[in-house]
Each structure stands twice: as C-alpha cells, then as structure tokens.
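What follows is a structure written as structure tokens; I'll ask about it next.
Of the protein chains in this complex, one is absent; all others appear in place.
Let's turn to subunit A:
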Amino acid sequence: MADKEKAAAYWSANLRLILGSLVIWALCSFGFGILLRPMLSGIPVGGADLGFWFAQQGSILIFLALIFFYAWRMNKLDKEFGLEE
C-alpha cells in the first residue's frame, strides 16, 4: 500500500534527522564540553579554553539551534508527506 510506504519513508526520515541531531548534541556537550576538552585546551577563549566555553555556554546555544532546526525540518516533512494535522 502506497500510504504505508509513504509513512515508513516519513518515519525513517524522522529517525535519520533525530540521529544526526543527537550526534551533534552529544559531540558539543559530552564531547567538546567534557571528554574531548583536553584536545581543545590549546584554543583560548576569553581567559579559558574552547572546551570550557562549550561546557558553560556553547552547548546551550547549539541545543537551541538543534531544536529549532529539527522543528522546522519536521514540520516541513509533515507537509511533504501529507501527514500534517
């Protein structure tokens, strides 16, 4: 059934989008902010280093960008697939 295929394509597009977003989410907070901080310690940012910036401010800004990007993409996908309310 075409409807079913369309729905499956919509869902896998959603999953791909979520996965991509979560990779960035993890990289900027757990990655740059915590685990990879020593690697970024050579890049100075206003009295501290880039890892410190990510931990205190950068990750929050990235989170914001991610949610709005996701909402915009998904709402567009809803329409493309004719699945919006």
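In this section, contacts are C-beta pairs under 8 Å (C-beta built on N, C-alpha and C of every residue); 3 or more make two chains touch, one makes a residue touch a chain; residues count from 1.
Rule of thumb we're sticking to: contacts and distances are computed from a predicted model.
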{"item": "Absent chain [UniProt protein name; select from \"Response regulator\", \"AAA family ATPase\", \"Cation acetate symporter\" or \"Aspartate carbamoyltransferase\"]", "value": "\"Cation acetate symporter\""}
{"item": "Missing-partner contacts on subunit A, residue numbers", "value": "7, 10-11, 14, 18, 21-22, 25, 29-30, 33-35, 37-38, 41, 45-49, 51-53, 55-57, 59-61, 63-64, 66-68, 70-71, 74-75, 78, 82-85"}
